[in-house]
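Mind looking over this structure? Questions follow.
Only a single protein chain was left out; the remaining protein chains are all shown in position.
We call the chains A, B and C, going by the order they appear; numbering starts again at 1 in every chain.
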Amino acid sequence: MGNTWGHSFRVTSFGESHSRALGVVIDGCPPRLSLCEEDIQKFLDERRPGQSDLVTARKETDRVIILSGVENGRTLGTPIGLMIENEDAKPEEYSEIQKFFRPSHGDYTNFAKYGVRSASGGGRSSVRETVARVAAGAVARKILEKFVPDLHLVAYVESVKDVKLENFDPSFLRRENVYKSLVRCPSEETAEKMMELIRRVKLEGDSVGGVVRGLILNCPIGLGEPVFDKLDADLAKAMMSLQAVKGFELGSGFQSTQMFGSEHNDPFVMKASKVGTLSNRSGGIQGGISNGEAIDFRVAFKPTSTIFKPQQTVTEDGEEILFEMKRTRHDPCVLPRAVPIVEAMAYITLADHFLRHQRCLLEGKNFYEKQSSSSELNF
Amino acid sequence: MGNTWGHSFRVTSFGESHSRALGVVIDGCPPRLSLCEEDIQKFLDERRPGQSDLVTARKETDRVIILSGVENGRTLGTPIGLMIENEDAKPEEYSEIQKFFRPSHGDYTNFAKYGVRSASGGGRSSVRETVARVAAGAVARKILEKFVPDLHLVAYVESVKDVKLENFDPSFLRRENVYKSLVRCPSEETAEKMMELIRRVKLEGDSVGGVVRGLILNCPIGLGEPVFDKLDADLAKAMMSLQAVKGFELGSGFQSTQMFGSEHNDPFVMKASKVGTLSNRSGGIQGGISNGEAIDFRVAFKPTSTIFKPQQTVTEDGEEILFEMKRTRHDPCVLPRAVPIVEAMAYITLADHFLRHQRCLLEGKNFYEKQSSSSELNF
Amino acid sequence: MGNTWGHSFRVTSFGESHSRALGVVIDGCPPRLSLCEEDIQKFLDERRPGQSDLVTARKETDRVIILSGVENGRTLGTPIGLMIENEDAKPEEYSEIQKFFRPSHGDYTNFAKYGVRSASGGGRSSVRETVARVAAGAVARKILEKFVPDLHLVAYVESVKDVKLENFDPSFLRRENVYKSLVRCPSEETAEKMMELIRRVKLEGDSVGGVVRGLILNCPIGLGEPVFDKLDADLAKAMMSLQAVKGFELGSGFQSTQMFGSEHNDPFVMKASKVGTLSNRSGGIQGGISNGEAIDFRVAFKPTSTIFKPQQTVTEDGEEILFEMKRTRHDPCVLPRAVPIVEAMAYITLADHFLRHQRCLLEGKNFYEKQSSSSELNF
Partner (left out) sequence: MGNTWGHSFRVTSFGESHSRALGVVIDGCPPRLSLCEEDIQKFLDERRPGQSDLVTARKETDRVIILSGVENGRTLGTPIGLMIENEDAKPEEYSEIQKFFRPSHGDYTNFAKYGVRSASGGGRSSVRETVARVAAGAVARKILEKFVPDLHLVAYVESVKDVKLENFDPSFLRRENVYKSLVRCPSEETAEKMMELIRRVKLEGDSVGGVVRGLILNCPIGLGEPVFDKLDADLAKAMMSLQAVKGFELGSGFQSTQMFGSEHNDPFVMKASKVGTLSNRSGGIQGGISNGEAIDFRVAFKPTSTIFKPQQTVTEDGEEILFEMKRTRHDPCVLPRAVPIVEAMAYITLADHFLRHQRCLLEGKNFYEKQSSSSELNF
């Protein structure tokens, strides 16, 4: 259970790191949408390990295969089956972890829940599972590109441990500027410091975490379904369902607790004959519904659990031991690869809410267009 | 859409602040469970406004009525309908807000989404909607009390603005100690400071926010459904779906990003012949599944949007205006009343995952009991 | 579980015959739809017992109360709570059935499933539960009346035991002609014979069943979601979920098994520049999707289980006994009252599929309009 996301754009994920394949079935994609494997592959490539010395050296080609739902480069409206075969699975590398529970991994809890242990230790807890999310995200993106062409969604690494991009104005942030950086930070100077830190940590066999910030510009107004399926609630769930995530903030986040209401409220103003806000501490969502300002969220990733230092743990038989992992292919910092994954989950969440919102627009698009997002954005 | 929570314990909520009633239908409650109106009423009373000078003076009696699903004090296994009538609805008080959009409320977005404005301005964005959550939470609690009698779930106010309960050891935290405090902080000294701050802010017509911490002790091991419905992902959604919440953290939260992996990992140890961890930076959940240690989360509430100072906004006709709300019944700080609401959402989430997990236990309880939670907990 | 119907138009039902109230929560209704209690009441009145000597003499006023989701006669887009209080509940009448299991009722199975017995014997197996369906059907009807004004949905009693309306041409069937008949058969002559039969059976303390035929004229083309949620599959489920229903047929139904393919296929022809079929053995649905011809289905209702003759059964303690029910208020024939219930379920099913289909129409209504239903219909 729990492998399906969404209500109107439904994503069902499957696959372990060491099964024959991972993949996803997408139900609810509108018909007649242009889609080919390359549309998906380019985002899988951004997620793939082995792109630089900063991330794991595993050579996963991660080729997506469209199994169904698309003919002649167009969606049929039927379920889209996507598959990524596990070519580089080397179960033997994991043989040692079969004997004990790796600290702060999902090894122990998966075993406790299911009473059976998968070859890779943690079953579907592995980050490898996110290929399915990225593939589904690419399809969600196609929907939004067609029906909300102005929408611009981009995430970037805001901090790696204590190296933080400060005073950054995202008004002119472009996705290209993020992805030309190996560490996926739009400031060259900060990126350099982050990479330096990651390289040093890698050398020490240790790991670090950090914060990814996500921004959605020109989001249609009105997305989000009160009361339980608020847009921010679903974004929080989307991000917290990712490996290694320990926290989520919208707009002012935890910082909001340090302010007075009179400082925190976002005054409404007219922007080019449209309603907007003067500040954006709400983070683009009010009452669980998008208000047209930039949706602005932060996701906290803990340091990767896999380290190459002596650690204490217990075996399946309940023996306390000290162990040290052999140095293998693992990321000392998950942040750079997390960026396209965060984007994919945001796209999936948005596509679902975009389709769900249609019932409010049955009388024509006029009302909706009047409420289209404002042109001057705040952060 | 979006008014139903849960998969196996399904909660469907309805009602506006000014409709005839609010309520909830609960589908999936096991049969033969002891349940009466008083079991629910006591938690509604904890949530009710007007309990002290710290919170809104509205006199809502909030009497719950069981409409169905219970006979002779026992659940029938059929849907439980609960209703709370809106006795103290005074639409005229809201007449002024009909003309403009209150900053940082849901007024504007609800109007933009639905194209129609409810009497109270924000439709189901009002905190009043949470009576349904608290009522459903009381039913969820009965399930867990019966089938997981050791479980202890409690939330408390950790901080109000910059007044924070520091160095608190929750090992011996009891719900009674929280609820005997008007501000729902278990330390008398800190509670005093918080109340002082709230009273001062109220006098100024301003508002403040803060942090609620939630703890679940002796949670069964194995709850949570990878990959999307991880237990922490669902808790995050549950909390982010509450009014005024801007952030969620599990265990080490955003602080985790400041640590090395070697500092952050929780070593496994044996505790009285059961597997446990030496520290609890994981917050009781690993790989999205409960590990038997204390589930430990934090929820950031922004300062209440309703303040009694001049503010800038726009009218429905797009005119920019300055306005000042007449002093009426509103909380200067939502934190004390948020505590039972946070607990209710945690109970609803747990009950759902408890019932979902049963499919892994079909072969008998032996395997499961072996994995029961450890006796010494860490925070 | 199992008390919610639909995907995009979601109906959650609650209430037993002897609980405080029955009702329904409807999530997914579009906003700004005209709706008042009278819009619902008129259909509840058609379903109500005690309308003639043909049906049970219970005086249930069955007044619907709108609890939420509607203000100033318009839907808000939020969940619509509807409640019908149980005024005339007389548990003492049922005291005798508490001792044994009534044959062919749900008494035994409900007790076996839930391990607890409701006052009325069969919990939610009672026909009384259908007030919630009829109330929800009235709301579904409002949606279709607004967005598909040409649609005409009507059901009628085709047969009562061996009294059957033969060679009937439904081309000019109007709902008024059905409902002016006490037995809800549009032919006065056949209706007379049916009533005669029902009166005779009532005198004998026995019961009879029959067939209700449902017709949906001018249904939009394209409704239905292959593969599992085909429109006919959902209609079948909707009808089979009703009390006393033993069979469902679409179009040619079981009779189709007596034909050759060359006799059964419906040739496509052009009708006023639109695609139609020459015959309608398909019953308006092909491949699970509506084709614009009349949707034509039949529902078999068994004779009512409650009779006033000696019967054999067992008690809760496993004793075999002979019993005879005291003559109370019960229908000797459920057919007349079943007609508005069948219509309600058809409306609920259609409204859901109408809303689900919107994702295929995102590019504008042009494509859709080209496919609007043909003007000459076949049966």
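The rule we apply is simple: a contact is a pair of C-beta atoms (placed from the backbone, for glycine too) under 8 Å apart; a residue touches a chain by one contact, two chains touch by 3 or more.
None of these values were measured; they are calculated from a predicted model.
The hidden chain makes contact, of the residues C:R20, C:R48, C:R124 or C:R213, with C:R124.
Touching the missing chain, out of A:Y114, A:F147 or A:Y179, is residue A:Y114.
The omitted chain makes contact with subunit B at the following residues, 8, 28, 30-32, 77-78, 147, 226, 355, 358-360, 362-363. With the whole complex as reference, residues 1-5, 7, 13, 100-101, 103-110, 112-115, 122-125, 129, 159, 161-162, 201, 206-211, 221-222, 224-230, 232-241, 243, 246-254, 256-270, 273, 275, 277-278, 281-283, 285-292, 300-307, 309, 311-314, 318, 320, 356-357, 359-360, 367, 371 of subunit C touch the missing chain. Contact between subunit A and the unshown chain involves residues 1-4, 8, 10, 12-16, 18-23, 25, 27-28, 31-32, 65-71, 74-81, 83, 113-116, 118-119, 123-124.
The definition used in the following text is that only the chains that are shown with their structure count from here on.
Put simply, the chain farthest from subunit C by mean CA position is A.
Taking each chain's centre as the average of its CA atoms, subunit A and subunit B sit 26 Å apart.
Subunit B and subunit C have Cα centroids separated by 40 Å. In subunit A, the positions touching at least two other chains are 226, 359-360.
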